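Missing here: one protein chain of the complex. Every other protein chain is in place.
Labels for the chains are A and B, by order of writing; each one numbers its residues from 1.
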Amino acid sequence: MMKRFIFGADYYIEYLPADRLETDLTLMEDAGINTIRIAESTWSVEEPREGEFDFTSVIRVIEAAAVHGIDVIVGTPTYAIPAWLARKDPSMMGENRFGSRQDMDITNPTYRFHAERIIRELVSRTAGYANVIGFQIDNETKHYFMHNERVVEGFRNWLRERFDTIEDLNEAYGLHHWSNSVASFEELPDPTGTVNGSYGCAYEEYRRHLAAEFLLWQSDIVREYKRDDQFITHNFDFDWIVLGTEKQQLGRSWGMQPDLNDYEASKAVTLAGTDIYFPVAHQLTGIEIAFGGDLIRSLKKAPYVVLESQAQCFTGWLPYPGQLRQMAFSHMASGARGMMYWPWHSIHNGIEAYWKGVLSHDGQPDETYEEVRALGAEIARIAPTVYRKISGSGKTNRIALVVSNESLTAWKWFPANKELGYNDIVMEYYRALYEENLECDVIYDRELEDSEEAWSRYEMLVFPSLYTAGDELIAKTKVFVENGGTAVAGFRSFFADKNIKIRSGAQPYGLTDVFGVSYSRWTRTGDTCWAELLRPDKAETLHPMTDRHWGEHAAVTCNDYGKGKAWYIGYHATVDELKEYIRKAAEGAGQKVPDCSWPLIRRRLGDLEFYFNYSDETISFRPEREAEETVRKDLLKGTNIEAETAIELPAWGVVLLQAGED
Amino acid sequence: MMKRFIFGADYYIEYLPADRLETDLTLMEDAGINTIRIAESTWSVEEPREGEFDFTSVIRVIEAAAVHGIDVIVGTPTYAIPAWLARKDPSMMGENRFGSRQDMDITNPTYRFHAERIIRELVSRTAGYANVIGFQIDNETKHYFMHNERVVEGFRNWLRERFDTIEDLNEAYGLHHWSNSVASFEELPDPTGTVNGSYGCAYEEYRRHLAAEFLLWQSDIVREYKRDDQFITHNFDFDWIVLGTEKQQLGRSWGMQPDLNDYEASKAVTLAGTDIYFPVAHQLTGIEIAFGGDLIRSLKKAPYVVLESQAQCFTGWLPYPGQLRQMAFSHMASGARGMMYWPWHSIHNGIEAYWKGVLSHDGQPDETYEEVRALGAEIARIAPTVYRKISGSGKTNRIALVVSNESLTAWKWFPANKELGYNDIVMEYYRALYEENLECDVIYDRELEDSEEAWSRYEMLVFPSLYTAGDELIAKTKVFVENGGTAVAGFRSFFADKNIKIRSGAQPYGLTDVFGVSYSRWTRTGDTCWAELLRPDKAETLHPMTDRHWGEHAAVTCNDYGKGKAWYIGYHATVDELKEYIRKAAEGAGQKVPDCSWPLIRRRLGDLEFYFNYSDETISFRPEREAEETVRKDLLKGTNIEAETAIELPAWGVVLLQAGED
Partner (left out) sequence: MMKRFIFGADYYIEYLPADRLETDLTLMEDAGINTIRIAESTWSVEEPREGEFDFTSVIRVIEAAAVHGIDVIVGTPTYAIPAWLARKDPSMMGENRFGSRQDMDITNPTYRFHAERIIRELVSRTAGYANVIGFQIDNETKHYFMHNERVVEGFRNWLRERFDTIEDLNEAYGLHHWSNSVASFEELPDPTGTVNGSYGCAYEEYRRHLAAEFLLWQSDIVREYKRDDQFITHNFDFDWIVLGTEKQQLGRSWGMQPDLNDYEASKAVTLAGTDIYFPVAHQLTGIEIAFGGDLIRSLKKAPYVVLESQAQCFTGWLPYPGQLRQMAFSHMASGARGMMYWPWHSIHNGIEAYWKGVLSHDGQPDETYEEVRALGAEIARIAPTVYRKISGSGKTNRIALVVSNESLTAWKWFPANKELGYNDIVMEYYRALYEENLECDVIYDRELEDSEEAWSRYEMLVFPSLYTAGDELIAKTKVFVENGGTAVAGFRSFFADKNIKIRSGAQPYGLTDVFGVSYSRWTRTGDTCWAELLRPDKAETLHPMTDRHWGEHAAVTCNDYGKGKAWYIGYHATVDELKEYIRKAAEGAGQKVPDCSWPLIRRRLGDLEFYFNYSDETISFRPEREAEETVRKDLLKGTNIEAETAIELPAWGVVLLQAGED
């Protein structure tokens, strides 16, 4: 497939106010940029009038790039429709007005007709170029909350397949509440008016499926034209959240994507792609890169490519000198086989004008360009070594964090606390793992439902408030612990079934014997927004509840069950508390817990060890080693390091050590 | 009428995921639950298709309850329409989509036709059962902001009856302002677009009337079927407010209901009902129970029933052990002749799933059930005694707090401060009374307008910022004080007429001689959002204004007028300041001011005294007594208490003393 580590940038010749293609390609080549991504979002240039195609700029860029040894990823332009298409069938815009992007109905037949045609035109004309190494289908696809009678009709049909009778549906969703039950599937009302969480969540699940189906459809079209050595990718993204203390920020990639069924959609690509954005400067912690990488890599259990990475100040903050380098190596350390900046050249009009690229608006090489250039040289030197690791066994983790699209949506309907989303909980549990340098995969509950192999891959599964869980997942979790696995569950896990019906039995449902604990009641306290009044049965109480009115109940328990262990954290714990619980659980599960922790982050890739200093001060440390090791290679400096030597890792620095032979 | 104190729960067999009727009735019987409320909200079960009626579940529950000695209140299901009805005439939903409740147009003819039919069917089939003790019409009825051309047309006709000519209306509402005057009633514009507070408030008043008229209509239908020994009730509720510091709370019952004319609607019922919700745990103060009870009891000057009371954590907080008991006795102490939990069984789907019942989702007796059961036994023991008091003279207070629907709406248009609503002021004045253990009725200004008797019932009237007051009320207030009554008025009282036209004379309008003070100007200061620049005439200045720029003006005054006294509080005072003023006024009015105060609350019912400890610490106190008394009965313990003995009232405890013979 790919022959080298991708170090690239997105390039939009259509957006530039002046023709500077040669200038740009020369600057890229000098900086070690070996790949560009083009064409996505430029439909109105490629088909300015219905049926009039013009791929001049696309072809010109591909051919010019080839001269500079630069590869090309061609993106289908479908996420931004041209004005004429919106005018042709206004129904595809619903109540939205034309002018933005990704707000049309991607199931609209007119849209699909024209999308298919432009995809076929574009891919057929570009697939033959040797330096076109792959295609990206659409971009950050979501369901865009599309909603109209046709979509609802599809939803009703989807429900017909799920339920034998309408009474089964009434019962499963509890529609008798407030007279919402219906006498036939036809009578099912517009789901956007419902106050029934089960019905509302089902609609979201259906729409996430529609978004995934759209990508599968695009993939099938592209497959008709692409060469075997060309990949199909998509840039999966994440929830987009502005954390409380960052009012002036645009937001950040944070937790799983709520509006696409990633797990289903990942079957549409041969190479998972992603974009991950996050605050930099003093706010850079590396957690978004690590979480995003762990989730996207886990989608296909294979290397992935970071299709977009920020160069300059998307949130108003410019990376400190050194941070661009840190970001690139962080992606590598997560198992990425490529990393591209978005965009090459800063844009001069429009909403993305302040999402700056490698070059500033003046198009001249400045300090940021020079940093990228130095990094390009460094990557060129070590990439072959790293690339072999990534393409080989890659990352193999024995811990997995289990996330769930249904739990996320259900949580929106039934939050433990209005300001605490499911992704916040997920990220709190992930942070505890990340900052303690306990590497993990991030997997979907659906994978555990579908695959027997997934259960054997891990020794420890962490469930951060897995609100919805089906009977089968519960039964398999029981077997997993029985056979020696370690389960760590946060409050409200296994609470409702997949129809978001709260279970009628003792909680945690179906697993009271595994966790050795049960509860039926919960409360807020002065310290936490959610505390279950745990009644330990066989389990050991690690911490009792601290509120004196409820002191007879437990807060955290651990139980031996079969050959394994099951931990239950019955309240919304702080990250520091989670670190304590998860470290203990990991030790109990036989995991080696590193003795370094954030801001010193260690990430492993085969026998490579990346160390990152996410702080403003130098950190001095001695890497852990196996007994027999005495020397390691410092790959970036090209020197050897003796076992006794402490490494001085400067602020925002990276060191890359190799224990074995290449 | 009723033969015993109602201790009950709401029961929705339709919502339950499994049939457990016998289990539930047995658990109820064991817990002393003697009444259930059923049927309201279950229209789609009772009439799953237009004209197909099925009351199987209703009849089954009534008959099974009878076996367990449990009475039944049957609720009309009209507040939640079925899907087929919304589809039949979409106009009844206005711009709302089907799926919630209480968002339809309750004056829509199609709605009325079907509502009448289901009421007739339901009531005619259930009225004959001996254990059906009464009917609830609709539920927490409001006007739901219904708005369409037909409603506006009705509003125009209603205005035609109020005003002789359109020019009278132009004048009364000041419509010449900004060219809003019209040449005919037909031209009156959609009132939801107006910026004229008089016109806007009139529309609200009309819609509050429509909601009341709807209840009167339902009542008339039910009367055709019910037995003489069966009551008609309705659960009146309150404003629903999230106080500033409770972001994570769902809200609480707080102040008077803004969207129903309670006073008019109370004529539709033979037994006033209510539901009162409030925060518990460390936030439980008892004020919502006391205010709600004082208002609802005053509607009919008779005992009432609490149709819904929370059992578990509706705001996320679980009542501390002991608080459920405290809540039940608090209702009793306010003069309630019954109290029902909402609901019996926690619900497994939908928006009320976290508004938990007596039983948790697992349906098993747990600690909460056990508390209810112990309470049921206690109530069974003392209820006959208490019930006799309630049914006898009941509560008779000599102080009344006067509230006004028109003032509330006018205040929304013209707040003294954007974050300070009329109900906040009402509750500040009520809190001052409540925490000083000065019991009062809460009455509507409309009652004072309609009834001569009301004026003779009280010795002291408190007007918390009665913004709107008609000429007659003003004149009668004058007579009231002249004849020896005490009036206490907050800032902006008697400010505008009933058309929300600010008075053209000196303020407080029509009462400058009674209060002995006048003003024409006001200002904010560093301390308060509203301070009238009072110019005392005859009145004594209790406090001057504290802002040095305005020090020559008074802040609080007291005036002797005729045989009475009139107090004027010309600024937005703190609750502690109000306590001081109101205590002094009560003493001046000859009221006995208790020497205990919150968190020790005393409530009287005939010769019974309830004491409540709303705190986390034990309180030691000696009850006040008449000279001749030496012994009282502790009804809950069944012991006698000597005069000298201090009572140790534990945290969140209740003691119930009886001075006389039963």
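We take it that a contact is a pair of C-beta atoms (placed from the backbone, for glycine too) under 8 Å apart; a residue touches a chain by one contact, two chains touch by 3 or more.
All values derive from a computational prediction rather than experimental measurement.
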Identified contact with the non-displayed chain, of A:T26, A:T56 or A:S100: A:S100
Which residue of A:E22, A:D366 or A:E624 touches the chain not shown here: A:D366
Residue among B:R524, B:H543 or B:R625 touching the omitted chain: B:R524
Touching residues (missing chain, whole complex) on subunit B: 171, 173-183, 187-199, 413-414, 417-419, 499-507, 520-524, 526, 529-530, 533, 549
Residue numbers in subunit A that touch the chain omitted from display: 12, 14-15, 17-18, 41-45, 48-49, 77, 80-84, 86-87, 96-101, 247-248, 281-282, 312-313, 315-318, 320-321, 346-354, 356, 360-364, 366-368
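FYI, only the chains that are shown with their structure count from here on.
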Centroid distance [mean C-alpha coordinates] between subunit B and subunit A, Å: 50
